[in-house]
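The structure appears right after this line, and notes come after that.
With one protein chain removed, the remaining protein chains of the complex are shown where they sit.
Letters A, B and C name the chains as they come in the text, with residue numbers starting at 1 for each one.
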Amino acid sequence: MATIANSVAHPTVVSADPFVPAREQKNLHNRWHPDIPAIATVKPGQVFNVECVDWTGAQIGNNDTSDDIRDIDLTSVHNLSGPIAVEGAEPGDCLVVDILDVRPFDKMPWGYTGIFELENGGGLFAREFQSRAAKAIWDFKGVYATSRHIPGVRFAGVSHPGLIGTAPSAELLATWNKREGALIEAHANAVPPVAYGPLVPGAYVGQDLPNDLRAKIYREGARTIPGREHGGNCDIKNLSRGSRCYFPVFVKGANLSVGDLHFSQGDGELSFCGAIEMAGIVTFSTSIIKGGVEKFAMRQPIFLPSPVDPLYSAKLIFQGISVDYHGDGTQYNMDASVTVAYKQAALNAIAYLMKIGYTREQAYLLLSAAPVESHIGAIVDSPNACVTLGLPLGIFEHDILPKDEGLKKLEFGQCAVRSDGVL
Amino acid sequence: MATIANSVAHPTVVSADPFVPAREQKNLHNRWHPDIPAIATVKPGQVFNVECVDWTGAQIGNNDTSDDIRDIDLTSVHNLSGPIAVEGAEPGDCLVVDILDVRPFDKMPWGYTGIFELENGGGLFAREFQSRAAKAIWDFKGVYATSRHIPGVRFAGVSHPGLIGTAPSAELLATWNKREGALIEAHANAVPPVAYGPLVPGAYVGQDLPNDLRAKIYREGARTIPGREHGGNCDIKNLSRGSRCYFPVFVKGANLSVGDLHFSQGDGELSFCGAIEMAGIVTFSTSIIKGGVEKFAMRQPIFLPSPVDPLYSAKLIFQGISVDYHGDGTQYNMDASVTVAYKQAALNAIAYLMKIGYTREQAYLLLSAAPVESHIGAIVDSPNACVTLGLPLGIFEHDILPKDEGLKKLEFGQCAVRSDGVL
Amino acid sequence: MATIANSVAHPTVVSADPFVPAREQKNLHNRWHPDIPAIATVKPGQVFNVECVDWTGAQIGNNDTSDDIRDIDLTSVHNLSGPIAVEGAEPGDCLVVDILDVRPFDKMPWGYTGIFELENGGGLFAREFQSRAAKAIWDFKGVYATSRHIPGVRFAGVSHPGLIGTAPSAELLATWNKREGALIEAHANAVPPVAYGPLVPGAYVGQDLPNDLRAKIYREGARTIPGREHGGNCDIKNLSRGSRCYFPVFVKGANLSVGDLHFSQGDGELSFCGAIEMAGIVTFSTSIIKGGVEKFAMRQPIFLPSPVDPLYSAKLIFQGISVDYHGDGTQYNMDASVTVAYKQAALNAIAYLMKIGYTREQAYLLLSAAPVESHIGAIVDSPNACVTLGLPLGIFEHDILPKDEGLKKLEFGQCAVRSDGVL
Partner (left out) sequence: MATIANSVAHPTVVSADPFVPAREQKNLHNRWHPDIPAIATVKPGQVFNVECVDWTGAQIGNNDTSDDIRDIDLTSVHNLSGPIAVEGAEPGDCLVVDILDVRPFDKMPWGYTGIFELENGGGLFAREFQSRAAKAIWDFKGVYATSRHIPGVRFAGVSHPGLIGTAPSAELLATWNKREGALIEAHANAVPPVAYGPLVPGAYVGQDLPNDLRAKIYREGARTIPGREHGGNCDIKNLSRGSRCYFPVFVKGANLSVGDLHFSQGDGELSFCGAIEMAGIVTFSTSIIKGGVEKFAMRQPIFLPSPVDPLYSAKLIFQGISVDYHGDGTQYNMDASVTVAYKQAALNAIAYLMKIGYTREQAYLLLSAAPVESHIGAIVDSPNACVTLGLPLGIFEHDILPKDEGLKKLEFGQCAVRSDGVL
């Protein structure tokens, strides 16, 4: 019949199985290195799909305890799909990547947000809260997520890849390793560590490789934790479906890798595993601007946000300054203090959410996962930075605005905690 | 006739003259102290106007050199209108302040954005740029601002008081002075200083006061530079006309003060005198929620943004990480690095703007003054924070998007600089 | 001092007194005619103010009965400020008008919305409701309006001139009079009339004119009720402060006139006097595009909406189709049915608002005055058009969403009605 003619699905150039441990799968890797060969090549203008496992590579279950979060192996995250070469891309070019869609697998319509243990993963309030593992499972219902572990909210996902980047050149990789190595050396005994250097245990490239090449990649390959000049783990919630991102190209083919998909995330992704982590499918198309790095003075990716990001215009906004008034009252100075200010804003929001019935763990998870907006207000008014954190009102089933009579405290239970009950 | 009956203008409870030096005027003050008497009292529900001088108290002129910026006396800023007591407000209450309007005086339809000298005022890039004084004058045309010193842009103002707060209690003031004093002591020789302690020279309260009271206020009064638990100089652009702010009350009457009006500002207010600074009129109404501090777990103000904030949905977004790649390449660690990341994002934007023809000074001023949005992306991905800075496309008269052929460099001249030409 | 230098207020090129009957004032007129001389001339690029009386010319009072609405003289509305000539504008050009601001007089911080009597003014539901005069007074509080006659709502104004246009050429005026005359002739006995032809009684031009010229203008001048090719009474709420409008020019100088200012209005302005009518000040600037009519294929103005229009993204949307199911159940056909569909949508919204406690009159006034959005859904699905009417949730102090337990009926009193109590 008529409609069948010329109906051709967009090709899937990288396949992955969300139910199989990442280390048993082809096409994945978890280190950045210029010598990881591309596993697929696409042409500019082509629309294609890339399948991704969740960032832990199938370690977390859809259940009601946080034991899997407690016991997670973090040496082998993040599991990235790729690299994907783009025909014609050369160092110095700008690779334009249209993130056309980001969605979960139909067969896995759920994701999770976790709070890590202080000693295994940490998170923004790991020390303040002496964090024990906790978790919320989110059910995906079309554009929305809800959680049996955090009742009373429903929100549309600002779905995005938490981690996306081009491959570094050998020179750029060396720069990373040098500067991060210096930092590690300067803070040798920090807990948690200030940075993560190359590490052979846990390293993985799901390809057939000569042994010496594999050894070199594992030995030199940069860890995936931080974002860097090539993009990487930037965890920018607005790099979402519908956005257009301009990446600098450092190696022939650009060699794009992607993973750590998020159904949703708040600015800052507080609890580290704070987005709604999911496995899923990204749809891309690409184009190349020759010499774009120079043309646009690019030192890091730039992007255009999506017109379909969720619009929750009404917000309740909390502020924070560079004084640890939720802790010991220390006054920080400007250079060190945006993080302190951000923490106070978040702690103010958590205190407010507890007034309406959420536990501290639920509030922490919610601020991490929901489309919370965090702006830098003042950054030049010494000694206090002022940071704001905006809670969208439209995600709550109840009216949470300040009222003359105070806030109504409801019963929302608790999120998933450890089977031994330790909080 | 019909319309005249019952037509009553909203009263102006604080008058100020934008053309007279602040120190020659009543009703202004420039220190925070619980003992500064209220100069006016309003009833809850009443709509009233408050007139404000610009933050420098008439030191800056509508001209084409930046000599006045170079020579500015910063000991006597910010000049605040107030305090204004609200009937019935008591410590522990929440003072609800509706910021109903913020507008310039009809007779002064212009404002300014300045870059201070490294040695007199500084700013986010004072050291990087070895800043010399520069300035842009902005003409107010209804809801819009344009500048002869930064051609090619026009934007709607997100007009707000940069500085608004309730009076501290004696106890709270003591806390401030203690913690900030400790910081100053710990960085005794920092240039610029890490914080600013009480300072008698420059202190001002435009009221008839007993000498000993005046002396006490001048000796103990907190400086107005940073935002604190009572609000203060938070420079939050979205605390704009149409917003509703909830303040904690620390003294009987609440004693609200306001000043440092901004016609517009970008997140962060980079250049310190970075907003479009103006004199003008704020329209308020207030109400009181008894015991609100406890009811809402308030440690700092919370607020609801305005439905009439300018909507520029299309943006070009720059990223930054905690590596000083525009400088010496140093890798910073997480706790100290949001500021570094923010700087890189801003420097990336400045580099881009220079590609389309703006000078570095113009770009710096523009990012400070235009409704730029800065979000904290990732704050838990050690060692790099990732901060984004979004440049609204709708403020430019020309299409500034990346193009295959590169960016078209136009001629925009230069902002106002020193009469001796030093940059 | 510094700030006073070069501080020059924008000039007011047309003055008006909101408290004086229009017919006693210079600078106003209430007919469209090419021969009305310009009362002021401006240069392209100049920013200038125009003062306007309310559309009735001071007939309505800030009180609690609707007798003034009942007794209104409609022959002499709308009272327009102008005409204002723009140097260099010629027929065939496009006059670009920046509506930079629209605001009430400080001395008259209130406006009104009225329901006219069936026999004197009518309105969309004049016949259905057998309308008797009713009224709501709105208090302006900065960007917001509230009404003692319609408690429970507060909204930001999408302030705009209901009526703005360039002067018609003699030829265009003749076309209007001919085509409207034909319509009137075809419906000679319609109540209310289908259109309003030139009418000497009530005509007014507040200038010294030769008698014969005045007589000609009064005899031929087009009434101001409908919008036409030159703009006119289009009552487009989004032609608001911050918008840019492109007008075709029909006479030398363009001869712009403006009036019928609205603090706010819903799409459709249902009750005819349905906006929040106000006196006030418009700030303009203009420019000219030579030959713009041909360049842009203009048959009527085009415009760019404002970035500061109130953003109320959450809405409750009602639908209507071309069946008078609130009346006799008649099925209309497509060509005649968008109005019918619109009425059903509005009646559905009114019925809903009555469930939460508003009277029919309050609901009718509220839909007219609040920033209600009305879209044409389907216009090609014979026989039913489908029209939607969206009620912004953010304007209500209470949650009005559908709930399992039904809607909570509150007590909102009644709007202002006739002193004889007739409804």
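Following the convention adopted for this analysis, a residue touches a chain if its C-beta (ideal position, glycine included) is under 8 Å from a C-beta of that chain, and two chains touch if they have at least 3 such contacts.
Predicted model only: the values in this text are computed from it and were never measured.
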| item | value |
| --- | --- |
| Hidden-chain contact residue, picked from the options A:35, A:101 or A:128 | A:101 |
| Residue among C:264, C:362 or C:388 that touches the chain left out of view | C:388 |
| Which of A:30, A:59 or A:300 contacts the chain that the document leaves out | A:59 |
| On chain A, residues whose C-beta touches the chain left out of the figure | 1-10, 18-21, 47, 54, 58-63, 68, 98-101, 106-110, 139, 141-144, 156, 241-242, 279, 283, 285, 306-312, 394 |
| On chain B, residues whose C-beta touches the chain left out of the figure | 311-314, 394, 399 |
| Touching residues (missing chain, whole complex) on chain C | 94, 96, 122-124, 175, 179-180, 182-183, 187, 192-196, 225-229, 233-238, 246, 267-272, 274, 289-292, 295-305, 307, 313-321, 323, 325-326, 329-339, 342, 344, 347-348, 351-352, 354-355, 373-388, 390, 401-404, 406-407 |
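The criterion applied here is as follows: only the chains that are shown with their structure count from here on.
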| item | value |
| --- | --- |
| Shared interface numbering between chain C and chain A [over half = same, under half = different] | same |
| Centre-of-Cα separation between chain B and chain A, whole angstrom | 32 |
| Chain B and chain C: spacing of chain centres that average the CA atoms, whole Å | 38 |
| Cα-centroid distance, chain A relative to chain C, in whole angstrom | 50 |
| For chain A, residues contacting two or more additional chains | 313-314 |
